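As you look at this complex, bear in mind that one protein chain is not there, while each of the others sits in place.
Residue numbering begins at 1 within each chain, and the chains themselves are lettered A, B and C in the order written.
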Amino acid sequence: MGQGNIRIQTEDFSIEDETVRVRESSRRIGGIVSFLGTARDFSKGQEIHKIDFEHYPGMAEKRLAEIREQALQDYDIIEVTIIHRVGERSIGENIVLIVVGAEHRQDAFRACSWCIDELKRITPIWKKETTPKGVVWVEEHP
Amino acid sequence: MGQGNIRIQTEDFSIEDETVRVRESSRRIGGIVSFLGTARDFSKGQEIHKIDFEHYPGMAEKRLAEIREQALQDYDIIEVTIIHRVGERSIGENIVLIVVGAEHRQDAFRACSWCIDELKRITPIWKKETTPKGVVWVEEHP
Amino acid sequence: MVNLKFFAVLKHLIGKSELSLDVEKGTSLEELLEKLVKDLPPLKEGLQEGKILISVNQEVVERSYLINDGDEIAFLPPFAGG
Partner (left out) sequence: MVNLKFFAVLKHLIGKSELSLDVEKGTSLEELLEKLVKDLPPLKEGLQEGKILISVNQEVVERSYLINDGDEIAFLPPFAGG
């Protein structure tokens, strides 16, 4: 699990290791585009003390694997890695990493952007923010 | 020089360190989009044994700094780092890294894509490829 | 016997994450929901607003779905990953 292209985990990931793994998957790769999502310190004007991510084990991994397969099919790209962290997170921490390797950069940009949009749309992951006013279950619209 | 947001250098860069530096530049950052350009093993059907990058010292750094300033002005983003390696490089090596931090991912994607297009357009850097048929000075059109 | 799962705000509001129920073969999801919402008002609210998706065996389904024995039926509030 710790080495796969699709992972949901509590521990942090290494941006360097994941990027190098995609880079080394093929000598044809000329461009790698990555998206790193981090925990911001405010959302809709509220200061956030803590963030908890919950997921539907099994289904969430399935959706990420489908996103990866769909991206490899629909875009002219070579490799995709998608990792999402869950559990209790603090401000500034890494939350999600998507790394896309392609021969040409435009394909990598398009596929990476599509992957994060699609992740937000179909992956059963939930976010609870603890603010001075109490607990908020976030409903985000991508 | 080794710590700045704009660098031209022969030594490799750390994707992790550069990303973390952008991430830590502001607690408002929610999305970081990176472009990593690597040395591919063929170009226009020719196998490449070696790649040499040459730049116009002073002018190249000025153009990268201008690209960074323009991106910060034109897009709703928070921080930008641009690093380009020069000298003799091998297949698979890191060549260029652009890291863009923003509150929202769409701005980071757009700005990062613009930066690499603009880098290719206006930065005085040249590439010599050594193939079995001899030496080729690459003329790339972005 | 089917297994029901509740996540995130629903789990919080309903006060449980899982529930096992006997349902007659051929019952539709729609029919199951009619029975469920009487006992679980937070579910009713979410379903009426159209915010909650329902998955069976980890695939999102329509409410016309006919339940099979052993199905894993999950109630999914709006996603907020990424």
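The rule is simple: a residue touches a chain if its C-beta (ideal position, glycine included) is under 8 Å from a C-beta of that chain, and two chains touch if they have at least 3 such contacts.
Computed from a predicted model, the values in this text were never measured in an experiment.
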item	value
Chains on display which the left-out chain touches in the complete complex	B
Chain not shown: contacting residue from B:R23, B:H55 or B:R68	B:H55
Chain B, residues in touch with the chain not shown (by the definition above)	37, 53-56, 58-60, 62, 84, 95-96, 116, 119-128, 137-140, 142
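The rule we apply is simple: only the chains that are shown with their structure count from here on.
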item	value
Whole-Å gap between the CA centroids of chain B and chain C	49
Mean-CA-position distance for chain C and chain A (Å)	27
Shared interface positions of chain A, touching two or more other chains	37, 116
Sites on chain C at which at least two other chains make contact	none
